[in-house]
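One protein chain is absent from this view; the other protein chains keep their places.
Here is chain A:
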Amino acid sequence: MQIQPILAALRRHKAGTLLIALQIALTLAIVCNALFIIHQRLSHLSEPSGVDEANLFVIENFWGVQYSTQEASSEIKADLAALRQLPAVEDAAPSNSYPLRGGGWDNFISLTPEQIKPTTDASVYISDESLIHTLGVKLIAGRDFTPDEVRDMGTRENIHPPVVIVSKAMADKLFPDGNALGKPLYSMSAEPTVIIGIVERLQREEVNTWSAPFVNQSLIWPMRQAIPIGLYYIVRAKPGQLAAAMQEAPKALYGRNRMRIIDSHDGLLSFAQVRQRAYNRDRGMAVLLGIICVVLLAITGAGIVGLTSFWVGQRRKQIGVRRALGATHRDILHYFLTENLLISLGGIAVGVLLTFGLNLWLVTRFELRVMPLAYVLSGVVILLLLGQGAVFAPALRASRVSPVEATRPV
């Protein structure tokens, strides 16, 4: 290794050296952060929802008539009965929303009624005693609702259910000691709501990065959304009969009562479609960032190839002189590889600082998480390999310069 003379020579080529080092630094910072965001988005994507996704679908039902609370309530009950009668259907439940829908009802949750700052928040699913069985989620403690615990919720009444079923993540958040069952929680009311059951896992409705830390905090309120607008029916098909169930269900509903709208495009979605839609933006973002990374790396690689080629052309004479003075092919190859390594290391040193700087800014601006060291390390490895790879072809060309070039005028 001949680091000292290579550094000495580089000092005479400051502009090119600084330019490439800076490019490497910026690329490192952007690629590391992009990879981190991509990973976050993608890991998000494979998050299990806790429900029996393979056999579930949802129907979005709008009423075509202004029903009173009582009327809406009995219509819902009749609809559910009709759905459950279908041969391909296992069970059905009414709900205000479902996991991965993208948005819904979100409540602050406190441990005492006087609390000013809430303890945390939860996605609220409004449904009845059929929801747990329909979703296929597992009740790990306590019990399900009884039919008489389910109340009708109209437009005007501000009712608060006395009992609630929560997800395990929710229970653990509120009662880290693990004794949530039977305890009260308070949600925008001075009336306590007692936890009567805990389900193993039930994902929230939103899938944005903001909610990522509480992705499984949810609770179920025993209420029937008997309001004039409409509601969702969550339907669980018998195993392997999803397609048949999805065909039969809307027909059965229209057959029972025509005064409704089920949108032909969005009104009937299998859970696979729900998942696809929920993560469309994340996937798009990941692909976009991936493309940016590849383009950036390609530009940096091309920059290194270009500059080294230029330098090799510029130094043909001195390469010939070095060869005349005893340098082997390998010595010349090493010279350029080492030179690139030194520039890369310089760029990387600055780049690591930039990487953490950018991450810090993203953390404060966009609530991103702090980047683990592994990302920076893999970014460093990628850039070192890129540099050495990019420099190899011109370096090989340099090593083939004949020693006779030393004697001939250029």
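By our rule, a contact is a pair of C-beta atoms (placed from the backbone, for glycine too) under 8 Å apart; a residue touches a chain by one contact, two chains touch by 3 or more; residues count from 1.
Here is the rule we use: contacts and distances are computed from a predicted model.
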Name of the absent chain as recorded in UniProt (options "ABC transporter ATP-binding protein", "Urease accessory protein UreF", "DNA ligase (ATP)" or "SWIM-type domain-containing protein"):
"ABC transporter ATP-binding protein"
Where the complex has a chain not shown, which of A:I116, A:L325 or A:L373 is the residue touching it?
A:L325
Identify the residue among A:A9, A:L22, A:L139 or A:I382 that touches the chain left out of the display.
A:A9
Those residues of chain A which, in the complete complex, touch the missing chain:
2, 5, 8-9, 12-13, 317-318, 321-329, 331, 402-404, 406-409
